[in-house]
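Please find one structure pasted underneath; my questions will follow.
As you look at this complex, bear in mind that one protein chain is not there, while each of the others sits in place.
Lettered A and B in written order, each chain numbered from 1.
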Amino acid sequence: MFDLLPHLLNGLVLGLLLALIALGFMLIVGLMEQINLAHGSLFALGAYLALALTGPKPPLPADLAALWLQVPIGWRYGIALIVAPCLAGIVGIAVEFCMRRTYGKDPLYGLLLTFGVALVLEEILRLTWGTRDHVLPIPQSMSGGFIFADLIWSTYRFYAAGMAAIAIGLVWLLIEKTPYGAMIKAGAHDSEMVRALGVNLSKLRLGVFVLGTMLAAFAGIVVAPIWGIRPHMGVDAVVPAFLIIVLGGIGSFWGAVIASLLVGLAVGVSGAYASEWSLLSMYLLLVAVISFRARGLFGKKSVLEV
Amino acid sequence: MTKNGKAGRGPSRRSVLKGSLMTASLAGVGAFYGPWHHNRAYAQSKKPIKLGLTNDAGGQFGNSGQDEHRAIRMVIDEWNARGGVLGRKIEWVTADTESSPAAGTRVAERFITREDCPILIGALHSGVANAITQVANKYGTIFLNTNSSAPSEAGENCSRIKFVWDGNGTNFSKAAVANAVKSIGKNWLLLTNDYVWGHSTAAATKALVEANGGKIIDNLLVPQNTRDFTSYLLKIQQIKPQVVGTAIAGDDNKALREQITQLKLDSAGGPAWINNQQDWPDVWGSPQSLFGVFGTTWYHKLDLPGVPEFVKKWQDANKNGPIPVPGNVSYNGYMATQELFRAMERAGSTNNIAIIKALEGHKMSAKDRMQHFDAYIDPVTHQVQQTIYLCRKNTKPVDNTDHFEIMSWAEPKDVLDDAAPTKCKLVPYDKVPSVDA
Partner (left out) sequence: MTGTSSDARLITPTMLGTWLVLATVPLWISAVGLYPYIGVEIVIWSIYALAFNLLLGTSGLPSFGHGAFFGVGAYAFGLTQFNIAANIWVSLAGALLAGAFAGLLVGLFIAHRRGIYFALMTIAFGQIFWTISVKWHSVTGGEDGLLNIARLPVNLGVVSFDITDNDALYYFVLAVFAVVVVLLWRLVNSPYGRILSAIRQSEVRTAHLGYNVWLYKLSVIVLSAAFSGFAGGLFAMAQRSAFPDVMNLAQSGLIVMMTLVGGGLVSFWGPVIGVIVFLIARDVIGAATNAWMLYFGTMFVLLVLFRPEGIAGTAKLIAERWRSRSATPAVLSSETRSG
């Protein structure tokens, strides 16, 4: 049992990271009933933008760049953590403007549009930053390891999990505890009523999509120091995100969070005791759950199902 | 050639090729078909030889694919500057093989049947290499597998028309294991990617560890596309082996490297790490995360005559490239292409069988290959048997490209993959369709 504890702890940390990756995707699918297949590319975009801001070659005039590089890495990293998602948010605005043409039609069109956007974004990343791998610099104080229970643990992973927990908490506060959240939720299910209440529906949708984009980018920045940065890194991210949403049940905030933690635990613990099954374990978990609960753990009947 | 037999409805390949050559000479059609890098102003006395460069540009191996592409182009330019091969100009075409076997098949078919390429060069991913081999086998087209290091390439998946230029997992294990068992410890743990390459590399390592009196206390199989290795790293700390032998490839290995070095698991106190080959284009992205002992076939700071000149030449040809110095991937691409041209000159022919015979068993001097020992092309497996270098992260770099410290080098005969010849069955020459450029 004592041997198992480190793996449970690791599973929880991994689960928080997965939840962070799935968060933006969940918002858009849950509140807008749109599958954003560009989620992975936006995740990668966030990492690349952060790299541009913190890396050795900022896209600035030479003297400004030199000045910027004088700023301690801790500050640069912190600024990138806020600025890069905002920049990605601008891309999100553009995508949402395109998506407006698909509202009211089959949700398939939104799915296909974002699939196209994903292809284009990935190619732009490749053309801009090249095919090679990059490493996102992080402050010295966040990297390295520490010893706990006779084992060396990665310091950064705990910071990353902490950031994930904060992001999850903030999103929860926004949708559950603010009037905006109530409007967003109402807008997803009854646009007529929202209009009757005098809320601008298109602004609401724009807001949700941009928030989803920014969360994807934020996740990319947080995870980049662990997974590395390369043009196709988004593919690694979207697949767990999809699984988690199906597992948790579309439209359920806590469903997604709990599903993430379950997947994290399954992958983490099986990694230690049945290592070759670790990735497959999340698929097996999915099949097991939907055999008994067709809509996932906390899924509700969607308006689009009828 | 293929037996056309009773089908006989479509034109045979030869007549199709003739047809396409005829149309290609119609400048209008050729021009429509896009910006192939031809130089039509070249002396027209002899037909150029057109090579098909099957280099990945996208996907997991895009970075390395373009690195070997640059080196192959260099050799072509050098020979053309000297008047070509057999007095004929070398032309080339390329298309993205996308690190995907389906794309590899399509590109190979295109290069052979539409572009009439007698030779294909370039591969990183064993699946893509196999897909191209399947097509090349059918037409008898020579295929140079420059950089796919799966042991199966020179074993069960070998071919009369395929030549393998990289060292493989078995070669690297042989270079590293005996030494490590004696000097570091007998308790080994293996960390293995759960697919063919990982399994065959792990099997080779296991056999060598046991032959040298060591034992494998556990083998952790890691699924492909694993990005988070923490559970494995914790488990390794719990098991406490003396040596960890890894066979993790591609993006998985890059993630593993990041995570091990962040934890400083490779420094004093932890286990010693025996890593497989590290490709230079991958290292260049994150040199700070190199760990343990790993292999390579060549390094740009080898203290051998010719190396500085080669590096200079490479840099002149690749100004403003993404990587400032050549590494093993570029090196393998360069050597493969150069030996191909020399074989054509030796054979005095562009006939595929003549070239194959000129390559088989061919000996290459250490000086010429800028390695420590002479190398040769194994006539039984078609793999280049060459010097294998063991390296570790350089703690005293002389400049910002000097990431490796070369610890030792092994002679080809000491790192030979003994099992390969029993697995590799080459078809007789007369079973290979004849191809001429």
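The definition used in the following text is that contacts are C-beta pairs under 8 Å (C-beta built on N, C-alpha and C of every residue); 3 or more make two chains touch, one makes a residue touch a chain.
Note that the structure is a prediction, hence the values are computed from the model and not measured.
Listed by label, the shown chains that the missing chain touches in the whole complex are A, B. If you put the hidden chain back, the residue from A:29, A:258 or A:272 that touches it is A:29. The residue touching the chain not shown here, chosen from B:196, B:304 or B:380, is B:196. Looking at A:5, A:71 or A:98, the residue that reaches the missing chain in the full complex is A:98. Within chain A, the residues in touch with the undisplayed chain are 29, 33-35, 37, 98, 101-102, 105-109, 111-113, 115-120, 122-124, 126-127, 235, 238-239, 242-243, 245-246, 250, 276, 279-280, 283, 286-287, 290-291, 294-295, 302, 304-306. In the full complex, chain B contacts the hidden chain through residues 2-13, 16, 19-20, 23, 29-30, 32-36, 57-58, 93, 95-96, 100-102, 105-106, 109-110, 113-114, 125-127, 130-131, 134-135, 138, 150, 152, 157, 194-197, 199, 223-224.
Assume only the chains that are shown with their structure count from here on.
Between chain A and chain B the centroid-to-centroid distance comes to 36 Å (mean Cα coordinates, whole Å). Taken together, the chain B residues at the contact with chain A in this complex read 57-60, 62-63, 66, 194, 220-228, 230-235, 237-238, 251, 254-255, 258-259, 262-265, 270, 281-282, 284-286, 288-289, 322-323.
Across the interface of their complex, chain B is touched by residues 3, 6-7, 10-11, 13-14, 17, 126, 130-135, 143-145, 150-154, 156-157, 225-228, 230-232, 236, 267-269, 271-272, 275-280 of chain A.
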